[in-house]
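What you see is the complex with one protein chain gone and the rest in place.
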């Protein structure tokens, strides 16, 4: 992995150096920013996402680029630090003069970049599921809104006859807000909330929480833990005799790479809700998975945020072609006007509120580390940045300003 | 579930957490008592233990792999500890604060090395099936109480390590030297104790125990490049509470921290429990700045 990164960096350095040395070539190129955490705690998730975004750029360049111009990615490291995300976003827009930026993972990074994009009139493509409650004219939100991931999961659990629900999560913004919304719906639908517990990010001790689960005996656990805490949680649950087949767990932050690293044997039988699984049928997806494996190794796996990052680049290219321009505002309007496009996720489009219309799926983890799709929403779900039950009266309309 | 059973369950959890802290903090406390230095890379010894467990399980799969992994991790971490002592710690031992900073640099490098070698996302260590049981009570006031075998196993390992180290310090010739250097380094050296060698042995022993603890932690948590960081700050608090390099002090302090956290978590969430733990430590040192057990030493400045 390091060697690849070194190679990438060297190639980038070389390409910048070439670009400087031969400005004549700049005529036929267009610069875009790729801003992910390449170091720090989030690098684990964001490096593969960056890989997927670069794959899309490669594929576009292989077909002649966009509007006849070759795409040059300017890769920056957000270092898992919101202040650095803001700093690098400024650099990309001001110094490198990129036409658009793909990036961000945590809500903290997005929140920190938002004012920068508004002030400098840039356009950010944000590929990760999040807690909603935000709509900026300068951001395209392709990851799931709560009504495209969390609420379908609750709806599914209800249909399975699960009535007592226990919420466990990492102590930060997404779990707290997602659970706030879930609690409203649990109450509204006449279900029982068995408990709600949080551990600090990176927390490893679940003994007290497991005691609480044993005491309240819920039907299902909805798990919004982040990263390594999941390993501790599932290991200690198993040690306490509660494996996923005995105590159903629905997770929102476990996708194919996490399942692969944590060991499918530990998680097999647990559920998760996403807008994309590697096991989705369809030629577009098969081609995407094959291309990714060809570039990054046959053992690599892809997941929901990665495919969103990939598709963001593709839709940006289509929108630029349609608009006949790289102007961020025109591209944004064209992206919304595009309508449904075929993608590895199936048919998707951007809604006037700049979030993605897409299907939700529930997967059950198999011993081989892949998810079996056991439920899917009948049709693509319209994104709702503000949950009407929890935040009555707040909506996100189409933006005209920029 | 009966309230009493719940409370007893939490007390058990407190001891279970305490046993992890004892293993994580023991090495720190021993070398701190002897050399007055804190090794910030101690958490990475836990991490090394976890990765050695992973590698051992690749070579020796099956139910007994974990028992093989424990001595392997002990030796591996003790060797790395010895190298660290010889190269960095000894050179700086007259400047404890600089040692602390230099070992933090070491810890960064070790974390990044693990990331490059094994990947950032961590590796998989599965608890053997003979630990996949629980002892459940279904009658009486203990009804509903569940004691996982894994946690009982960890308690037993911690007790064995503690007993072993106590024997080593109190009953062997090496232990006699350790106690002598602890009390008065110049006089012990003058009487022919090779204080340098004692430092090295104790440091390696401490990191070895941490490596072994890393195997145990892998049964309950992830094996990632940063796993050591999640245990190291509570381990530091244990050292502060325990007093200078005292075995008994470290044990009592671990149990205090474990029970305090487990019991307070009945009322507040884990994040707030962390803050209250620090407040507790600061209040405690108001009453007993020398820690639970004050070890007598002839040194004026400790």
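The first chain written gets the first letter, and so on, giving A and B; residue counts start at 1 in each chain.
In this text, a residue touches a chain if its C-beta (ideal position, glycine included) is under 8 Å from a C-beta of that chain, and two chains touch if they have at least 3 such contacts.
The rule we apply is simple: contacts and distances are computed from a predicted model.
Student: Out of "Flagellar assembly factor FliW", "ABC transporter urea/amino acid/sugar permease", "Translational regulator CsrA" or "Oxidoreductase", flag the one the UniProt entry gives for the chain missing from this complex.
Tutor: Its UniProt record gives the name "ABC transporter urea/amino acid/sugar permease".
Student: Name every shown chain in contact with the chain that has been left out of the document.
Tutor: So, spelled out: the chain left out of view touches A, B.
Student: Using the definition of touch stated at the top, determine which of A:77, A:205 or A:228 touches the missing chain.
Tutor: From the options A:77, A:205 or A:228, the contact with the absent chain belongs to A:77.
Student: Pick out which of B:83, B:108, B:187 or B:266 touches the chain that's been left out of the picture.
Tutor: B:108
Student: For the chain left off this view, which of B:83, B:141, B:160 or B:285 is in contact with it?
Tutor: Once the missing chain is taken into account, the touching residue is B:285.
Student: Just name the one of A:30, A:52, A:66 or A:116 that touches the chain not displayed here.
Tutor: A:116
Student: Can you name the residues of chain B that touch the chain not displayed here?
Tutor: 32, 36-38, 88, 91-92, 94-98, 100-102, 104-109, 111-112, 115-116, 229, 233, 236-237, 239-240, 269, 271-272, 274-275, 277-278, 281-282, 285-286, 289, 300-301
Student: Which parts of chain A face the unshown chain closely enough to count as touching?
Tutor: Against the left-out chain, chain A lists 2, 5-6, 9, 12-13, 38-39, 43, 75-77, 79-83, 86-88, 90-91, 94-95, 106-108, 111-112, 114-116, 119, 131-134, 171-173, 176-177, 180, 198, 200-201, 391.
By definition in this document, only the chains that are shown with their structure count from here on.
Student: Which whole number of Å gives the spacing of the CA centres of chain A and chain B?
Tutor: Centre-to-centre distance between chain A and chain B: 37 Å.
Student: Mind pulling up the chain B residues that touch chain A in the complex?
Tutor: 1, 6, 9-10, 13, 16-17, 116, 119-124, 126-127, 131-134, 136, 144, 146, 148-151, 217, 219-222, 224, 226-227, 229-231, 261-262, 265-266, 269-271, 274
Student: Which residues of chain A touch chain B in their complex?
Tutor: Its residues touching chain B are 1-2, 41, 43-44, 47, 171, 197-200, 202-205, 207-208, 211, 214-215, 228, 231-232, 235-236, 238-241, 257-258, 261-263, 265-266.
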